[in-house]
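Removed: one protein chain of the complex. Kept in place: all other protein chains.
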Amino acid sequence: MGMTIAEKIIALAAGVPAVKAGDIHTVTLDRMMSNDGTTHLTVDMYRNKLNHPRIADPQKMVFIVDHNVPSDSPKTAASQKKMRDFARENGIDFWEGKGVCHQIMMENYVCPGELIFGADSHTCTYGALGAFGTGVGCTDLLYGMVTGTSWVLVPETVKFNLTGKLPEGVYPRDLMLSIIGQIGANGVNYQVMEFTGDGAKTLSVNDRMVLCNLAVEAGAKTAIFEADEIALEYLAARGRKPKAVFKSDEDAVYQREYTFDLSRIQPVAARPDFVDDVVPVKEVCGVRIDEAFLGSCSNGRIDDLRVGAAIVKGKKVADHVRFLVVPASQEVYLQALDEGLISIFMESGAIVMNPNCSVCWGSCQGVIGENEVLISTGTRNFKGRAGHPSSRVYLGSAATVAASAVKGEICTAEML
Amino acid sequence: MGQTIIEKIISHNIGAESVKPGDIVTVQVDRVMLDDIMIPFIVAKFEEMGFPQVWDADKVVLIYDHLVPASQQDDTRHYKIGDAFAEKYGIQNLHRSDGICHQLMTEAGYVKPGDAVFGTDSHTTTYGCVGAFSTGIGYTEMAAILGTGTLWVKVPETIRVQIDGKLPEGVMSKDVILRLIGDLGADGATYRCLEFTGSAVEQMTVSSRMTMANMAIEAGAKCAVFTPDEKTAEYCGIQLDDFQKSLTGDSDAVYAQTLIYQAEDFEPVMACPSQVDKIRSVKELEGTIIDQVFIGSCTNGRLEDLKVAADVLKGKKVADFVKLIVTPASRKVYEEAAAQGILKTLAEAGAIITHPGCGLCCGRTGGILSDGERVVATNNRNFLGRMGTSKVEIYLASPATAAACAAAGRIVSAGQEA
Partner (left out) sequence: MEQFTGKVWVLGDDIDTDIIIPTEYLALKTIEDMKQYGFSPLRPELAAQIQPGDIIVAGKNFGCGSSREQAPEVIKALGIRCIIAGSFARIFFRNSINNGLLLIEQNDLHDYVQEGDTVTVTVNQDVDHNGQKFPIASLPENLVEIINAGGLVKAMRRRNGLAE
């Protein structure tokens, strides 16, 4: 019987010829990523709960400080120090202030065919390069770190056939929010979203990252694209080689299938406080905003900054709005500097910050206050995620966010 | 009898022939600066005092900088209160994310030579760099000025600091002011005005003078002043009038103290934890392992500071496991540094470049440290607990020294970091 891409990656990692949904397998992990959200907890457990601990393979570990950068309190400073010291003592790759973890992983580590655990729910992003990335808790990460292995319940795969091409002014963010809006926040619980079809070929790796990144917002264990020539080109440009390039078999088993016609997608927004409460932007137009956020592992890449800069160029951010622009990585920042995008944002009155998670996770930069409204390209709009419990978050594309920042209320770019 | 610069400014302000130290006079205020942290308190006091309006809205400048970007849920409350106050009283001069208050006050032209300017921040002494009388006050006094346009002051005695000659390569005005604070002590100029003069001072850019005026408060000074010159006029975008041109210390003026330095004698120094007047030569401290470097603040976050740092770091990398945080002093500084490739050089070296604001200097965010960590910083204070816990060690230095330390991962003199 045929296998899906996800099943093939698990089979390879488990060292078995075939797996099927529902099987439990012990797998060898190709890589593990942990960020400053939880690494200090993992380190504490490693030091205090284990007898004679050792790290199976430090070279497979990556520690990334991205959630509170630069640190905002003695408490976060202490947990980051613990992480830094541990990385240094154990020869673990360590990144600090260089970007959001998933962006750094994509730029520097992820290879097609790999099975990667990350102590962060948006680890599913790595499917954009044909890897199986999934989020785990710090206990699972600790087990993986010490043994080099873990167990996996092979998930069912749901196929998403993408057809057509996104219209001008409509972005992968609109597509993915539309998908989540249709299938619901638990629509693919513990399943794999496999994106395929002609429409998938129209999407760059950066575009695919948006789709995979947000898969967890529909409950998915991960999401994945076939590592096609577009993915391999991205990889080659960064001097990496695939572990394995898989296609799903003709007779692979899918739990179910959906088809989305990209040409019919329109600009949408997710309303507070649920990612699946998705409506056309038109329906929320006119909502006065206090802050706009362009950034995150979801939409802080060069494409997003280009879209945002094109909209704000020669204009000013509305007086009462704080427009945060946060490149997803130092690489993105440098590229944006070179292209003059950073200058455009600064001239418009935006607040351009160092690469980090920022207000997407409501931490140290751009926290919103009582009853404030944020429109964001971040990953989530859960109650209180970006600050005060009474605040509200709308999610939209880079274009919608940038246009809203200028207008001072939610609008689409074409309404500006 | 002759007058010092500050005496000339105050007597001109009150329309008197002359004033002498110790006189208590009421000055007409030319401009005030209100910063975000203090705004809710100022507004509450102002309302409580019962003034119907602000004395002159054009003379009031509101600047959000300590709390930008917001790091806690209630921070944005300060913006809201400031916005509402500005709206209610017709205040147009409002900067919500343009940089540090003191940088903006001079850079955006709010302060002119000879002005009397007060701000709700102790580093308001900065504006003496363009020959203004400026000093920090509390929020209650600010509220009173907003209503009356006046403030009582005691005419300070003046300490004259004369520096002649040429500073050695790699020595910045930060090294000069740190040494001075060390010599005077943290309270050595309390209630006094520091008047800087001499050929070395004349050669300095307005930015370099700002660094020195900024830190005058760290010796306890009420204010610090430089004679306005052509550089000042160009910086302020004005022609100096006769009064402004007259702002030099008269040869027969009475000084409480005169300190004379030869510029060639200065060397790179640091203020060691946790007193600003605990000054040591960088050479003596070489080898001390560090965890972080901060380049920024109203003291040393200007274009020339970033450029010096970029020159040191070009083609180099920040040492492994060391963080370099760069926080430009203003939006304009950021834009110019971007245009000149300075930010690129710094980012390529591995710097974390933040949005302009007070950043780490005010200790609310921007790179807070933890027990046992050591930071080299270009700002103005190394007080206990200012950047995290009381077990954090803060060394204050020039941008050149700070950048070299970032590359080396330990304290070194600029040029020794390779």
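We just call them A and B in the order they show up, numbering each chain from 1.
Note that contacts are C-beta pairs under 8 Å (C-beta built on N, C-alpha and C of every residue); 3 or more make two chains touch, one makes a residue touch a chain.
This structure is a prediction, so every number in the text was calculated from the model and none was measured.
Among the chains on display, the ones the left-out chain touches in the entire complex are B. Here the missing chain is touched by one residue of B:372, B:385 or B:415, and it is B:385. Among B:91, B:137, B:271 or B:375, only B:137 touches the chain that is left out of the view.
The chain that is not drawn here is touched, among residues B:7, B:30 or B:75, by B:75. Considering the complete assembly, chain B touches the hidden chain via residues 24, 37-38, 40-41, 45, 48-51, 66-67, 72, 74-75, 77-78, 119-122, 124, 135-141, 143-144, 147-148, 152, 186-187, 190-191, 217, 220, 222, 275, 362-364, 381, 383-386, 389-390.
Assume only the chains that are shown with their structure count from here on.
Chain B makes touch with chain A in their complex at residues 68-77, 80, 83, 96-97, 291, 320-321, 323, 325, 331, 334-335, 338-339, 343-344, 347-348, 350, 352-355, 359-360, 364-373, 388-389.
On the chain A side of its complex with chain B, the touching residues are 69-74, 76-78, 80-81, 84, 87-88, 94, 96-98, 290, 319-320, 322, 324, 330, 333-334, 337-338, 342-343, 346-347, 349, 351-354, 364-370, 372, 387-388.
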